[in-house]
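With one protein chain held back, the other chains of the complex are shown just where they sit.
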Amino acid sequence: MPDSAVAENLLEIRDLVLEATSYPPGEPPKNVTLVHGVSLCLQKGKVLGLIGESGAGKSTIGLSAMAYGRGGVRITGGQVIVNGRDILKAGARGLRSLRGKEVTYVAQSAAAAFNPAKPLMGQVIETTLASGQIGRAEAEARAVDLFRQLGLPDPETIGTRFPHQVSGGQLQRVMTAMALCPKPDLVIFDEPTTALDVTTQIDVLAAIKRAIRETGVAALYITHDLAVVAQVADDIMVLRHGRTVEYGPCKQVIEAPQEEYTRALVSVRSIDHVEKAEAPPLLSIQNVTARYKGTGFDVLKNVSVDLPPGQTLAIVGESGSGKSTLARVITGLLPATRGHIRFDGRDLSPDLTGRTRDDLRELQMIYQMADVAMNPRQTVETIIGRPLEFYFGLRGEAKRKRVQELLDQIEMGHGFADRYPAELSGGQKQRVCIARALAAKPKLIICDEVTSALDPLVADGILKLLLNLQAEEGVAYLFITHDLATVRAIADRIAVMFKGQVQRYGSKTDVLSPPFDDYTDLLLSSVPEMRLGWLEEVLAHRRMASAGN
Amino acid sequence: MTLHPVARLAAQRIALGLLLLFAASVLIFLGTQILPGDVAQAILGRSATQQSLATLREQLGLNEPALTRYFSWLAGVLHGDLGIALSNGQPIAPALAKRLGNTLFLAGAAAVIAVPLAILLGLISVRYLNRWPDRLISAVTLATISVPEFLLGYIVIFFLAVQYQFLPSLSTVYDGMSFGARLHAIGLPVIVLVLAVLGHMMRMTRAAILNVMQSAYVETAELKGLRPFAIIAKHALPNAVAPVVNVVMLNLAYLVVGVVVVEVVFVYPGMGQYLVDHVAKRDVPVVQACGLVFAAVYIGLNLVADIVSILANPRLRHPR
Partner (left out) sequence: MMRLPVSALIGLCLTTAYFAAALLAPLIAPFGVAEIVGQSWEPASAQFWLGTDSIGRDLLSRMIWGGRTTIFVAAAATALSFGLGSVLGFFAAVRGGWVDQVLSRLVDLLMSIPSLISALVVLSVVPVTIPVLILVMGILDSTRVFRLARAVAVDIAVMDYVEAVRLRGEKQGWIIFREILPNALSPLVAEMGLRFIFAVLFISTLSFLGLGVQPPMADWGGIVKENKEGIVYGIPAALVPALAIATLAISVNLVADWVLDRTTSLKGGRNAR
């Protein structure tokens, strides 16, 4: 446990219990306990990382440091002591003097958290002005200093802009400036980089870390990404289902985790996958160019990649790189304007309507959001059984038997056939989607970000299942993702996409080994690694590289 | 020359509104032509003589093709000539203008009361969300929504004019009447119109404000420790204006319909009563003229609502 005797505690939370009321439709409302007696303490100038999967209670704990319950969350037990006073006992006036002055907040989506009708500057200095200690000119000068410190472009004038006129990564930094402007003792960072692309995330993360160090403010840093929190935190608390799993100094949690769950989090994506040898392609995309109707530019420009049977081609890129569009072109939902797609030795019609039933059957798709990829009014048996009926004419007992075989294959076993999607967990839903694709006996499955909506441990299970199925069935995967750890775990070949073009393409070893082109280097080096000091190394490396030029 | 996006969009909407009005005029004209047989026969009934039928056909211009008739009607309308009423042979425009004035006076008086009241009640509902003031307002407005206007009319007559005799049950107005006397005369119809639109207007206002109050930026303001008044004035209100104005305009458009029935109940000499009387008399030119005026007011109010939304949108006002 962190030593609390040395320095004065800025924040101390004792046995915190948080509850909310849920209103299931058609049923009486019921109380749900979200956090079961969590305790923590934080000294002046230190950073505590709160980490956990969705539903772990990390954000609600963070907000309790401002005595705030979001969306009907109530603090029903424990104490929250800030600067020596229990803020749960402070009245409305006491809370107003705490919020925005002693403790400030940086939200996950700055785009939603700024008032869209007002320029940024007024919002940034609002609480500083309200405190009445300094005038407008001085407050604005302080804000401009912060903008500069956070590496924002045009620090003098960016404050005159409206929120929608500033990019997401910049807005996140402006919100950090807003939180730091009143010189608080504590800032709560609630997933401040989660919504950003990986190459943007590293800049914002570096800016936040520098600002924390230079202002000497203490911080609660909330995230689901252990590698991110390892870069900024002094201490780490691992949470699961509203309970503390492990709490200790950052170095110890990362390098010598005590609990099984933490060890699993640290070692996620430890799958060992040996790359397969090159072979003649099953799918060959040749010089494909595509654009959406009514737009004036190509979203895919001259894309060529090959995928041998039984192998995995990972398409890597950030949002807007065209990787999902490529999937739409291959499936025929968006016909290419130029180029060919050859599949299993034949030309595929660019348009969905021109494809044969076998074309459709041999090329299946799995989606990112399993919730909306299944009809909520069909049972698992209908969902998996329909392709059997549609492609192979299976009915009655034969169909039932095959559905059960498929369920066994995705490791779900008995008792799931007559359930509805809403009765399954996130991982189970994705497994059913995999079974539905397998039912068609495909040669190729397109996997569009299939693990990015899942918690890390669940995602790991899905990846292992996909690899096993590939070994058993010899199916090829076109795996679209923004997550390089996933790519390392499962790919045989990799194509890096940037602005609609293939930036780099080849076998996994080739693509991931230097020398790199600029973009691939930026992308690869931006992915947080699970070790202390990674951020500093990357930044130092980049400074050297730019000095060398 | 490049126009500011707000000006461009607003101009687009106005052009669209005019197009819609033109299409509506076609529709109204067609609406009176849909009868498979002879309009003159339908108007005069089976017992009409050949000669009176021929006269009426001549009067209606039925011997011309429909297209010619439509364009000569439209040309007249554009010059302020709405045609001649069949029932009394008088030009329609002057009679209609006077009644339109009366109707706007009645609807305007109702709007002056209903709009602030609805916004106030909406604010109270949000302030005391799910507590008794909110529930009470919800229950009462649900009741007023469920009763048609003409019944609201007789209920208020029964209680306020007959039982207690606060206000006259017939809204007689005439030339040279003082402003105060006019207001007294329209007391009951105004109450009915207010009750009729208040429910919808208040509920939609409540929803619009609630939507803003539950946004992330209002949470940010709360986490800044601002006073409740500052949160509402600085952060909620600037964003709530557009949706609330929208709601108000849509409901004023609804008021235009409510006024037809209420005028009949209180025998008030406005557009609505004029229209209903002439539908019964099958006076097609008057019905067409009234329909067009009602459609123009309705389309106009919807247009204002659209333009207010455009003007209030910061993304359009301050493009990247």
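Letters are used for the chains, namely A and B, taken in the order the chains are written, and counting of residues starts over at 1 for each.
Simple rule for what comes next: a contact is a pair of C-beta atoms (placed from the backbone, for glycine too) under 8 Å apart; a residue touches a chain by one contact, two chains touch by 3 or more.
Predicted model, so just to flag it, every value in this text is computed and none were measured.
Undergrad: Which shown chains does the hidden chain touch?
TA: Hidden chain, whole complex, touched shown chains: A, B.
Undergrad: Looking at the full complex, which residue from B:127, B:182, B:282 or B:318 touches the chain that isn't shown here?
TA: Of all options in B:127, B:182, B:282 or B:318, contact with the hidden chain holds for B:282.
Undergrad: Determine which one of B:96, B:157 or B:310 touches the chain that has been left out.
TA: Missing-chain contact among the listed residues: B:157.
Undergrad: Pick out which of A:242, A:387 or A:500 touches the chain that's been left out of the picture.
TA: Answering carefully, the residue with contact to the hidden chain is A:387.
Undergrad: Have a look at B:23, B:181 or B:233 and name the one touching the chain we're not showing.
TA: B:23
Undergrad: Tell me which stretches of chain B touch the chain missing from the display.
TA: So the residues of chain B touching the unseen chain are 20-21, 23-24, 27-28, 31-35, 39, 42-43, 142-143, 146-151, 154-155, 157-158, 161-163, 169, 253, 256-257, 260-261, 264-265, 275-276, 278-280, 282-284, 287-288, 290-291, 294-295, 298-299, 302.
Undergrad: Contacts of chain A with the missing chain: which residues?
TA: Given the touch definition above, chain A has residues 24-27, 331-333, 352, 355, 357, 360, 364-365, 367, 369, 372-377, 379, 386-387, 390, 419-423, 436, 440 touching the missing chain.
Everything below uses one rule, namely that only the chains that are shown with their structure count from here on.
Undergrad: Mind pulling up the chain A residues that touch chain B in the complex?
TA: Chain A residues touching chain B: 66, 68, 70, 95-101, 104-105, 107, 109, 112-118, 126-127, 130, 161-162, 164-165.
Undergrad: Spell out the part of chain B that touches chain A in their complex, as residue ranges.
TA: My answer: residues 215-217, 219-227, 230, 234-235, 238-239, 314-315, 318, 320.
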